[in-house]
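Removed: one protein chain of the complex. Kept in place: all other protein chains.
Now for chain A:
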Amino acid sequence: MGATALRNGPSPVPAPIDSIVEVRGISKTYGNVEALRGIDLDFPRGKLTSLLGPSGCGKTTLLKIIAGLIRADAGTVAINGKRVSAPGPERAFVFQDFALMPWATVTRNVAFGLELRGTNKAEREEIARRYIAEVGLAGFEDKYPHELSGGMRQRVGLARALSVDADVLLLDEPFSAVDEQNRRKFQEDLIRLRTNQNKTFIFVTHSIEEAVYISDRIVLLSPRPGRVSQIIEPEIDRSGDPERIHRDRHYLDTVEEIWLGLKQYVE
């Protein structure tokens, strides 16, 4: 199984060196659908971890529980060792549907997290401008969301999450509403951004290629009930040209391996 480390069962594995998010025994049931059962996970600091699985495996639910946007029926989430049950300043969320305010400019949207925190206007706009440039939207500061393409809107969403300077960025299928060309471009940028920003990313996706392409660590979830079925750490060198990754031998093998593992859950 190559680089794959199989971690399964109820007993939490010993925490890897310096994990920033610790999930213990998380369970969640919607009506009589068991979305998550006994999830134990550690997210290493400074890494990008993907939650990957077929629809219905509870990956978005898990992400929203970590974000404090959904309450778990059982279990705990700890950030930097502190238990949390509501949103906090150490986490920032990037939404699948962008969740941008249509009446606000790019700058105001990006600065919105700071605006809510009471940062003064000049300061928060200065910070917003920096992150707008960082995600490649310089020159679009005064545009409104409807003037931007889907990919650019999600860049605004990412800049907003970056600008509050949280330790953990939670991304909920951020590229699913973005067209294919823009998605690939965005994935490349995300790899670059990760090396610049010393942040922990937790990334929900249903695309195997996307997960392998960008992740340090992939948590495979199996559906009904959602459980951790496998944790994979693809050893891909991402330092050079991001185009090269798609042709990397290890990249292709890992995609294939995950697909073989997930196949059983797909009708």
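In this text, a residue touches a chain if its C-beta (ideal position, glycine included) is under 8 Å from a C-beta of that chain, and two chains touch if they have at least 3 such contacts; residues count from 1.
Just so we're on the same page, contacts and distances are computed from a predicted model.
**Student:** As a check of understanding, state which of "Imelysin", "Membrane protein", "ABC transporter permease" or "TonB-dependent receptor" is the UniProt name of the chain not shown.
**Tutor:** "ABC transporter permease"
**Student:** Among the options A:71, A:121 or A:192, which residue touches the chain absent from this view?
**Tutor:** Going through A:71, A:121 or A:192 one by one, A:192 is the residue touching the chain not shown.
**Student:** Which listed residue (A:55, A:76 or A:149) would be found touching the missing chain in the intact complex?
**Tutor:** Of the candidates A:55, A:76 or A:149, A:149 is in touch with the missing chain.
**Student:** Write the list of chain A residues that the hidden chain touches.
**Tutor:** Touch with the absent chain occurs at residues 67-69, 87-89, 91-93, 95, 97, 99, 101-104, 112-113, 115-117, 136-140, 143-149, 151-152, 160, 164, 185, 188-189, 192, 241-243.
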